[in-house]
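Before we start, here is the structure in question, set down as structure tokens.
For this depiction, one protein chain was excluded, whereas all remaining protein chains were kept in their positions.
By written order: A, B, C, D and E. Residues from 1 in each chain.
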Amino acid sequence: MRRCVFGLVVLACATSLYGEQRPEGPDASEVSAPEGFRANRVTYSAIMEVLASTRGTVSDADLEALKLLPLEAIWSGLGDYRVNYVRGFVSTQPGERVVGRALTMRFLPPRPDFVEAIDTLAAEGDWDRRYYARAAEEAQPGDVVVAELGGTDGHNLFGGMGALGIKLRGAAGVVIDGGSRDLIELQGDGFDGFPVFSRFFDVKTTSWLGVEWNAPVRIGQVTVLPGDVVVVDDGGALFFPSSQVPAVLESAAARATVEEYERELLRSRMHRFRDVYPLSPELREQFERSR
Amino acid sequence: MRRCVFGLVVLACATSLYGEQRPEGPDASEVSAPEGFRANRVTYSAIMEVLASTRGTVSDADLEALKLLPLEAIWSGLGDYRVNYVRGFVSTQPGERVVGRALTMRFLPPRPDFVEAIDTLAAEGDWDRRYYARAAEEAQPGDVVVAELGGTDGHNLFGGMGALGIKLRGAAGVVIDGGSRDLIELQGDGFDGFPVFSRFFDVKTTSWLGVEWNAPVRIGQVTVLPGDVVVVDDGGALFFPSSQVPAVLESAAARATVEEYERELLRSRMHRFRDVYPLSPELREQFERSR
Amino acid sequence: MRRCVFGLVVLACATSLYGEQRPEGPDASEVSAPEGFRANRVTYSAIMEVLASTRGTVSDADLEALKLLPLEAIWSGLGDYRVNYVRGFVSTQPGERVVGRALTMRFLPPRPDFVEAIDTLAAEGDWDRRYYARAAEEAQPGDVVVAELGGTDGHNLFGGMGALGIKLRGAAGVVIDGGSRDLIELQGDGFDGFPVFSRFFDVKTTSWLGVEWNAPVRIGQVTVLPGDVVVVDDGGALFFPSSQVPAVLESAAARATVEEYERELLRSRMHRFRDVYPLSPELREQFERSR
Amino acid sequence: MRRCVFGLVVLACATSLYGEQRPEGPDASEVSAPEGFRANRVTYSAIMEVLASTRGTVSDADLEALKLLPLEAIWSGLGDYRVNYVRGFVSTQPGERVVGRALTMRFLPPRPDFVEAIDTLAAEGDWDRRYYARAAEEAQPGDVVVAELGGTDGHNLFGGMGALGIKLRGAAGVVIDGGSRDLIELQGDGFDGFPVFSRFFDVKTTSWLGVEWNAPVRIGQVTVLPGDVVVVDDGGALFFPSSQVPAVLESAAARATVEEYERELLRSRMHRFRDVYPLSPELREQFERSR
Amino acid sequence: MRRCVFGLVVLACATSLYGEQRPEGPDASEVSAPEGFRANRVTYSAIMEVLASTRGTVSDADLEALKLLPLEAIWSGLGDYRVNYVRGFVSTQPGERVVGRALTMRFLPPRPDFVEAIDTLAAEGDWDRRYYARAAEEAQPGDVVVAELGGTDGHNLFGGMGALGIKLRGAAGVVIDGGSRDLIELQGDGFDGFPVFSRFFDVKTTSWLGVEWNAPVRIGQVTVLPGDVVVVDDGGALFFPSSQVPAVLESAAARATVEEYERELLRSRMHRFRDVYPLSPELREQFERSR
Partner (left out) sequence: MRRCVFGLVVLACATSLYGEQRPEGPDASEVSAPEGFRANRVTYSAIMEVLASTRGTVSDADLEALKLLPLEAIWSGLGDYRVNYVRGFVSTQPGERVVGRALTMRFLPPRPDFVEAIDTLAAEGDWDRRYYARAAEEAQPGDVVVAELGGTDGHNLFGGMGALGIKLRGAAGVVIDGGSRDLIELQGDGFDGFPVFSRFFDVKTTSWLGVEWNAPVRIGQVTVLPGDVVVVDDGGALFFPSSQVPAVLESAAARATVEEYERELLRSRMHRFRDVYPLSPELREQFERSR
């Protein structure tokens, strides 16, 4: 009985709500894009517009400081950004690390109408439709190209010529969630100091199309935003906003000091491991006094 | 010797070109987004703006006609759009087919700054940050929700309540390049006629965030555009622009007639297979005469 | 300078500590196993001995109540035990659910010395070295056999005869992180109500050896303890201690009532989805009043 | 007719048998664990108790001898232990080999009740709940830590600090059927002579729990027993009881002599390959005479 | 010293041997293929020529008898042919079994010179270059088409029209180590009694080329010879020579009788499982008497 009454109440008060639901698709009330808007060099992202005021830029000095820290030390200081870790790349320059700022690109597979639109946009914006070529014209010193390209089932970003062009712009390296050509060339001396981290290497030329430039991308199971600090070596890649850098540097410095002390204690072979790592109250007191 | 001369020429004529190269990032010359722009219901995509004038809408009658055609018959008529095929989904309603218009969504993994921006946008745009909930308010009859969600390593789109909400909007079904909850519920009678095609099913609630609505997405190795015709059954999914429909229907009809004739000939067991499929000149002549 | 002093302090106070470190391996101070101990029917597990006093048993009535709840509803009420979910099994009786108490078995691959020791133990303990056969003698009504068997690279647990023996004991079903024989037989009517959830099915006879009985096992990335409540259907498996059952039943009941109400509201098509799921303050108030 | 009679006979003679079947679970007749038993340093394993009298220890001299033999030469002499081979590890020190005695550890994923019990046990036994830390206190010179940790879907064992602690105990290396942290550090000079063979490397800290110490474990599809001889290099890992060592050394020595002779013959280019490998009767006679 | 002498001996006696080694490639001493030989309908296989005299043909009666036996019962009687088991196919007609004689085909990927040669051969031999079409002309009643087609990374064999043609020849079914088109059509009623077991289903038309007809092929990790008995159902596929059939039928019959007796004993619940399966001496005696 109560249910029936309730049903009527629902009926009475809800009709207008339903009528207010907005239809799908653009309509008269949508704000139009201004002329020339789509030719902007940075792909419009509502997300990035919202975030713009809070996104600082990491300094070159901080990049240098980060370069000396192990991935694990940085990760430990990242708090809620610890999720932003990806592994599974092959490096063209094993043993080298890259630290820089993310220049992001998103690629999609080709289809006829899409290819045509990409060509139109590139013409209007006066950039090269091949995003590796565009990066070879627009990348800034310290940039790390970060390309969403379909992962292990995806496609190639570029070959040696594109890599050379990007390197000459002063970029620090490349992270590709996809593939690359010219493995042997990229392994050579000519690319010392410019590692390419890729899921695979293949001889085929690229056919996927760059669809967003410096907009949010997905690398593995991580969201990378343009301007993110990127740290990548053979152990994987971390991506985080520059706002995290002070905390990371501070915690890593503290951690490094303690760990150096701990290693010394371990090497003395005079303590139980558990009293050293982490420091027991007594040893921590000693440590504090010794500083 | 010739090389030296050349070098000088290069030097002489190229300086100005290089100085004209545009810097990376937004600058004074970029066109600003107008107020309220980011609250538009359809996520801005330069690609879709370019394509807008050429994107028709498939009629309900054509959808009905497509519903009767095998995937392979449609594929055969797709020309350069044959690349737009994806397989590897599990259906909650085996044996059922979905034909409709793509309502696309792109999801990305969460990180603190990103989550905050998504919340801001949802508030400004007055939509639900949970895109399945938004679809349950905005989907149109005949829509097929197409969600880019990380593939087999990705995350869940929704569960039974979200599916119910979307179904009640008259949507035809869902294709998820990712996962879903509530497998058993979605397999039930309550969801007859509303199949969900997903990479996997998992009990966990969703945490990835919808970042683009009705903008280009990637499903497997295929680019799907909002408004694409979607045909999906246990054999896989096809996505193509409505402009392809007349040619598809025509070729499929012609093919169906010939194939029915060929099957009849085969069943008569009076011809060599090679003379029937494809029809030999003689049999084709007979076929033409018999129509 | 300070460091040197510190080094001396370390040297002075740590020598004795280091001397106290215990050597590896059993020594005189170890407590010996009493005679006949290894022939106990339940494999000794220090973990389970610690937990013994806190491990209750789920009642048959609670099992019945759990049988009616979707996996997702149970999962939602599991709090920190939500990690205890595994998916990726193939069921011999699609559409059926199993709810019961975990009878766990751990298997290891054979090697000559190991096989011999297993035979000795089985003789001393008077059980069948084939653990499926042992289960066919010792399983209790309501038990769910949970076998750690190497996952998709592992081995078979049993075939139809072993399954029949276990079924006749009143066991509710079987979960194998490994394989099984006799797929077709187990799919048959004779095994209605006794689903086997396995990673794969293969004709080969089993060769791995049961090494622990009713001790902790790993299924996928989940630790299962003997006596755990097991709920498994085509959507996956949950394992949790009986202490969680009251909270699960309560939260699921509450959730079910709300969700039924929400579904009714959705079907009325008179509210925005976001106001229904979850209930807006107004609708929640209505809901509370309507109960 | 015969069948009926049989049925009666079965009925008559079997009742008592059935009544004797033991119930599942511990009962009054089970032998209790003595006080302090669970605090023993070596986890109780009925299997290892049975095997104890037959398990010798490999001598340091034999380990040195084994260190010079290729994996394949050892494998050839292993007879029924040839199954005990695992491949698919990544080494932190490519080109280095490890030969030693297995110190085994089994890990399981965490869940609240389980974590609590592990803490209780560690307190009672006065060991570190973190098994890498425990190994850094208890490992003996020549030990090879062998950790069952979930394979490629598992978790990390330790990082550089734990590795340093274990190395300082004189352990020879580590084999992890799971992951490790601090790849770059472990690749460094500080860990020369102490290779870690792992399925993967990841920055995350470990969360799985050590549940058995020096008890049987599974590495890939192989059972490893504590005290097993371990030989591992970039080509994979072998595990076998010390009782196999004399036969291995003898067969490998014989094989090495013959193979050296065969290589010399091949290099002479004066014989058909088939007459050299294996030696034809004539060449074998020459070989025997030449020794 | 001894070694030097030996070296000389080697030198002295081996020169002629080496000079006799045959060069690679065809030479004057090779026997030429007779005219028209390559147009033979059955691809020449030296292996099959050697085996010809010993290869019997399984009778239709035996096929019928085999059809009633579970895969596991057949496998048990196969002795050294137990290795000839493959699993991992998807059936278009779940629940159906196929028993028949292998008509084998080997396919290779296309390349220009290869395609041209295939065309030449097909013209000379007067068969259809499309081997599914050729099977639709040449398959015999009771044949099971067994196609080596690259496994899960391979290509499609055929679609519904080819399947119809082959079915109309009286073939019993198809096993493809590769893919097929027209999943939905093949799942339909029109193909009842003609299951296709395939690794995957895809809409693309086939492009790989049939290169051997009724010659040895590899399916998974099993060698299949033309004329092999094939038994395949949802549990996998067995391939064996007809010479094994009598032993298989006999052992399976014996096994079936015993197992039926064992099941009856188990259902009586009056015996320990271990006394029933396998039968204890007492119960075996009873069994023998009861027959």
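The rule is simple: a contact is a pair of C-beta atoms (placed from the backbone, for glycine too) under 8 Å apart; a residue touches a chain by one contact, two chains touch by 3 or more.
Note that this is a predicted model, so its numbers are computed, not measured.
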Where E:Ala65, E:Leu121 or E:Ile184 are the choices, the one touching the absent chain is E:Leu121
Just the residue numbers, please: which parts of subunit A touch the chain that's not shown?
-> 128, 133, 136-137, 159, 161-162, 164-165, 168, 181-185, 187, 200-204
For subunit E, residues in touch with the removed chain | 21-27, 30-44, 46-47, 49-51, 54, 80-81, 83-84, 103, 108-114, 117-118, 120-121, 137-140, 143, 150-151, 153-154, 211, 214, 216, 218, 220-223, 225, 241
Where subunit D meets the left-out chain, the residues are 70-72, 75, 82, 85, 87, 233-236, 238, 259, 262-263, 266-267, 269, 272-274, 276-277
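Please note the rule applied: only the chains that are shown with their structure count from here on.
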Count of contact steps on the shortest path from subunit B to subunit D = 2
Could you work out how far subunit A has to rotate to sit on subunit E, using CA atoms and steps of 5 degrees?
-> 180
Per mean C-alpha coordinates, the chain lying farthest from subunit E is A
Multi-partner residues of subunit C (at least 2 other chains) | 21, 137, 269, 272
